[in-house]
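Our next item is chain A:
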Amino acid sequence: MITDVLEKIHSRFPGVRVELVNNPGPSAQHSLLVDAKDARAVAGFLRDELHFDFASNVSGVDWPPRKIKEAVVRKETVDGVEKEVKETVEHDVPGCLEAVYHLYSVARKCGPITLRMRTGDRDKNVTLPSLTPVWKSADFQEREVFDLFGIRFEGHPDLRRLLMWEEYADHPMRKDFVAPDDFEYEPTPHDEILKRVKARAATTGEGA
Partner candidate 1 sequence: MSALDSVGSDEARTLDISLGPQHPSTHGVFRMNVTLEGETVVKLKPVFGYLHRNHEKIAEKNSWLAAMPYTDRLDYICPITNNWAYAFAVEKLAGIEVAERAEYLRVIVGELTRLQNHAAFLGFVLGDMGAWGSALMYAFREREKILDLFESLTGARMMCNYMRFGGCRCDLPPGWIEAALKVVDYFPAFLDEMEALLTGNEILLARLQGVAPLGAARAINGGMSGPVLRASGVDYDIRKVDGYGIYNRFKFRVPRGEVGDCYDRFMLRVIEARESVGILKQAIAGLPGGPIVNPKAKQRGFRPPAGEAYGRIESPKGELGFYLISDGSDRPYRFRIRPPSLINLTLLEELCIGTKIADVMIILGTVDIVLGEVDR
Partner candidate 2 sequence: MNIPGSGIFKGLVVTARNFVGSYFEKDRLTTEQYPEERPTLPENARSFPFLVYDGTDPETGMRCVSCKICEKECPPQCIFIVQDRDAAGKAIKRPKVFNIDIAVCMSCQICVEVCPFESIRMDNAYELSAYDRFSSLLLDKSKLLKSNTYYRSIHPTEAAETDGRIEADRLKKEAAAAAKAAAAQKAAAEKAAKAVEAAPELQKPEASA
């Protein structure tokens, strides 16, 4: 099914880069990787013409930069004899944040189509187009992804943090998130707690 969809997208938007991301697992739910700049158009096409009218799930995925080891077989000529040399090569895979949309069709009762978008990196280029104008159901979920992963959705009607409080700075679902040692720590004007926090700050050098 997904290949049909891919073909249709290709024929409708010839210049747009849409890749098929293979899923090696037994579920075989392959996904479509869409360029951020064309995502809105593709999403509109999916909804209006292919009737994927139900955006079920929006989730963020964090891919920190990592090294992939790959076994490479290289042919080498040593002393005039051709030999096969096995060696492992390390690739640097740059990190990115991903927004994954699972689309279903209520009208045609089929699905899911998995739509992915990737940001440029994890710090500066974290903007993706919001698909909330296409599927209203993405509203809270995109806010949640923004909150927990830090992807900025451009064109979202009300992009605020959903679960963490407004003043919170970090994005807790990222893989490099460092959990606080005291989950119950909370700055309060309560004397006892403040005293304890100060004492702790004095011994550990952490900010009170």
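Here is how the candidates were picked: all candidates are chains of the complex that A comes from, given by their letters.
The rule is simple: contacts are C-beta pairs under 8 Å (C-beta built on N, C-alpha and C of every residue); 3 or more make two chains touch, one makes a residue touch a chain; residues count from 1.
Values in this document were obtained by computation on a predicted structure and should not be read as measured data.
Looking at chain A and the listed options 1 or 2, the chain it touches in this complex is number 1.
Of all residues in chain A, those touching candidate 1 in their complex are 23-27, 29, 31, 53-57, 59, 61-62, 100, 102, 106, 109, 112, 114, 135-141, 148, 161-165, 172-173, 177.
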